[in-house]
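A protein chain is absent from this complex, but the other protein chains hold their places.
Order of writing sets the labels: A, B and C. Residues in every chain begin at 1.
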Amino acid sequence: MSALAKFIIKERQSKSILLMTHVIYGYPTIETSLEMMRIILQKDVSILEVQFPFSDPVADGPIITNGCHKALENKPNLDQCIKDISDLADEFPNSKVLLMSYLNPLLQYGFDALAKAMSPAIAGVIVPDLPIDQSKMVAPLVAANIDPIWLIIPNMDPARMALVCEQAQGLLYCVSRKGVTGKSSSKSNASGQSLETYLAGIRALTTVPLALGFGISSAQQVSEIVGEADVAVVGSALLAAFQRAGIEGFSEKITELVSLG
Amino acid sequence: MSALAKFIIKERQSKSILLMTHVIYGYPTIETSLEMMRIILQKDVSILEVQFPFSDPVADGPIITNGCHKALENKPNLDQCIKDISDLADEFPNSKVLLMSYLNPLLQYGFDALAKAMSPAIAGVIVPDLPIDQSKMVAPLVAANIDPIWLIIPNMDPARMALVCEQAQGLLYCVSRKGVTGKSSSKSNASGQSLETYLAGIRALTTVPLALGFGISSAQQVSEIVGEADVAVVGSALLAAFQRAGIEGFSEKITELVSLG
Amino acid sequence: MSDQGYFGQYGGSFIPEILYSSQQQLLHHYRDAMADPKFITQIKHEMQHYSGRPTPLTFCGNLSAEIGGAQIYLKREDLNHSGAHKMNNVIGQGLLTKRMGKKRVIAETGAGQHGVATALLSARLGLECTIYMGAHDIARQYPNVFWMKQLGATVVPVTSGSQTLKDALDEALRDWTSSFEDTHYLIGTSCGCEPFPEMVAGFQSVIGEEVKDQSMAQFSAMPDKIYACVGGGSNACGIFLPFVGSDTELVGIEAGGRGDGIGQHAKRFNTDQAQFGISQGYATKFIQDDQGQLAPTHSISAGLDYVGVSPILADLSDRGLVRMSSALDEEVIVAFKKLMRSEGIIAALESSHAIAGGLKEAASLDPQQNIVINVSGRGDKDIFTIAKALDDQPFNDFLRNYLEESH
Partner (left out) sequence: MSDQGYFGQYGGSFIPEILYSSQQQLLHHYRDAMADPKFITQIKHEMQHYSGRPTPLTFCGNLSAEIGGAQIYLKREDLNHSGAHKMNNVIGQGLLTKRMGKKRVIAETGAGQHGVATALLSARLGLECTIYMGAHDIARQYPNVFWMKQLGATVVPVTSGSQTLKDALDEALRDWTSSFEDTHYLIGTSCGCEPFPEMVAGFQSVIGEEVKDQSMAQFSAMPDKIYACVGGGSNACGIFLPFVGSDTELVGIEAGGRGDGIGQHAKRFNTDQAQFGISQGYATKFIQDDQGQLAPTHSISAGLDYVGVSPILADLSDRGLVRMSSALDEEVIVAFKKLMRSEGIIAALESSHAIAGGLKEAASLDPQQNIVINVSGRGDKDIFTIAKALDDQPFNDFLRNYLEESH
């Protein structure tokens, strides 16, 4: 079992649900983004997801997309990003740090180089435009114990879901509905299938911990999925909080979110 | 032989060349145009050509075309025009008055009605868009001793020239070059054929007096054709004189032109 | 073939004597050319390889269903090179000009469609080209003027009279009287002296000939009715003539404009504002006043904004072989939109008169019947008129922006 999985299972013994919160590297500036990560880690959020911005983030909604374009004006460098977040990971051993980005920036860096640069500090990668069928591309990461975190979606073809679960390691990212990041969600997904049924179907195929994502924006919503998912993913909502009320509001939002669990 | 022809031949006994001068009925106003005609007749010009304006004068150049459009703003009425110029004709029995217009205004008035209205005061008509082939249209005028004045042009097909000469009565209007009214001319026409040869060719086919037209603008030019044509036609040049120097200048121009002969 | 260029009491030749010989020469060359299979082949070749003929006959399923009457087919002259049927005539006369050994063509244009078509083919045939266009029309239709100039044509603004199509035609005739030796007057519609009405209608008849074959191939019958807009009459003659005397009813749609007031429309039929008259080289029904002065006209489509009409149509109408109707400016906009929304075809405003006329009547026909409407040209050219009619502000913003940037 991967280090990330072990970590989550251990944490879950003391917490009813873990948080995974999202920051864009370089937004609004590289310094401020690092400060936001630090706040998250200081407040004991279990998993920090750092998005290295890409010019064409097709799986993201307007809030994160515009955040990425703003971040790109600060000319973020992937190598430096990995160094920066690796330092944070070392500084906060009680949390795990994941790198999220799109294929092309990673591809240009090269997956062998990426494996070398990320391990051992970074626990996993999320690449929304990397389909399971292309898993061989991330083999060098797997070899370096960096978990590729695959996505599960509602109404997924059973055979395909089995394929994903079979390759799953560390964490499975379960999307609660169709569409891009940042749209508000509800307890039942697009197809009206209940969350319970949805997640139960996945658990039947794997022991890997499950993260539930897309559209969670309040402690209220987090509490609603306690007992169902292992990890609650909060992305756009945090960015929105920052845009509404600055680093203060961002910090308060984290406090609100970690309040339970 | 028609009254008009007789008149010209008689006049020629005392004059080396006769003048035929042109006025647009209604330009710049109906009153002023009548005043211009009166001046012409008072100065003993042998033939007065009055153009009843038409909206689409395809055989006229810019000066006369624009003059006609200006005149139309005064809503000229053909019936009134004929009355007005008939009165002038009666008042000046030593000159002849001709009506010039395009087919459509005459057609709408009707050629029978036209014959009745014009005779006996008006000696002839000039209709630039009436081809010889359509001469039957003006039969009612011929019957009323109103001469249709046909055109002869340079390099005319001999058979066609014969046809025109055969039907000619009163006066033949010999065009000295191709194009529309108001372009300056020279003693030899477009094809370089000399005026002598040109007119001689016509005289060989008819005894009807010959008027030479298009582009004569000075006494000098008139004097150059003495002995060749019976009548010198002056059109646009007079209108130009009026536009340059008003009724004064117009009057002087007439004086200049009648100076010889 | 016409007798002396007469069609009943209409047509004929009423031109200044100075043009007689060049008209005779044209007549001779035209008859001679039409009797020469090589020339006919040459025309067919250019129509196919340059202009893209045959143009399709498009069945409009949605429109037919919405109207709930006859089956509606469109003859797609909008797909011709240059975007209108005008090219058919220009190809014919252009090749005739080369055959006559003349080096220059002159033409009148209203909307600018005939001017552009003439400038295009002149470039291809290496002919010098001068286009006469009313100053008013130039102001209304500058984009077409822009292309004519780009194509190397000289565009002469006509500032006399009403400064529109009829004055442009007068001015072209004036040019011709002094240039006929090396110049052909490439008239843009089925009007003017012999042999122009017959010649233009003849070159345009390819439209109707194609419709015959396509009707048999597509619905195994001749159309019950055919609709065409009528300006000078060339697209109407083109699609009508091959059907004259058959069971197909032929319906011409004129510009009803804003209404029946003098100067508010361009109707030469079904109004006593139009009478038999003679001008511009031929006899026909002209809109005129009691003094025989040609009257001002109006249409939302510059191409129908003409005071006379083809003598061929005037005669066919007298003989009851063609029925004349009209459509108002606003009916035209409605028809334009309807076709656009139902079938994704953007017709010229001229053509939209035919659409309006056809749709109005189609409803009362039965589904067994088939009607063909001639889409004489495409509507992209009308964007300025339509954006104004619909008061589309973003378009104006775009223009302001563009003007600022081009400083």
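Heads up, the rule we're going with is that a contact is a pair of C-beta atoms (placed from the backbone, for glycine too) under 8 Å apart; a residue touches a chain by one contact, two chains touch by 3 or more.
Quantities reported herein were computed from a predicted structural model and do not represent experimental measurements.
A.B. asks: Thinking of the complex as a whole, which visible chains are touched by the chain that is not shown?
C.D. replies: Per the touch rule above, the missing chain touches A, C.
A.B. asks: Check the options C:29, C:76, C:114 or C:166 and report the residue that touches the missing chain.
C.D. replies: Within the whole complex, the residue contacting the unshown chain is C:76.
A.B. asks: Taking the entire complex into account, which one of A:88, A:130, A:202 or A:254 touches the absent chain?
C.D. replies: Spelled out, the listed residue whose C-beta touches the missing chain is A:130.
A.B. asks: Need a quick check: the contact residues on subunit A for the chain that isn't drawn.
C.D. replies: Residues 54-62, 65-66, 69, 72, 75-78, 102-109, 128-134, 150-153, 155-157, 160, 175, 178-180, 183 of subunit A touch the chain that is not shown.
A.B. asks: On subunit C, what residues meet the omitted chain?
C.D. replies: Counting over the whole complex, subunit C touches the hidden chain at residues 48-52, 55-59, 62, 76, 79, 81, 83, 119-124, 126, 139, 142-143, 145-147, 150-152, 218, 337, 340-346, 380-381, 383-384, 386-388, 390-392, 394-396, 398-403, 405-406.
FYI, only the chains that are shown with their structure count from here on.
A.B. asks: What kind of graph do the touching chains make: line, ring, star, complete, other?
C.D. replies: other
A.B. asks: State the chain with the largest centre-to-centre distance from subunit A, centres being mean CA positions.
C.D. replies: B
A.B. asks: Roughly how far is subunit B from subunit C, going centre to centre by Cα mean, in whole Å?
C.D. replies: The mean C-alpha positions of subunit B and subunit C differ by 38 Å.
A.B. asks: Any idea how many Å lie between the Cα centroids of subunit A and subunit B?
C.D. replies: Result: the chain centres lie 99 Å from each other.
A.B. asks: Please work out the Cα centroid separation of subunit A and subunit C, and write it as a whole number of Å.
C.D. replies: 67
A.B. asks: Check each residue of subunit B and list the ones that touch at least two other chains.
C.D. replies: In subunit B, no residue touches two or more other chains.
A.B. asks: Mind pulling the subunit C residues that touch 2 or more other chains?
C.D. replies: Subunit C, residues with two or more chain partners: not present.
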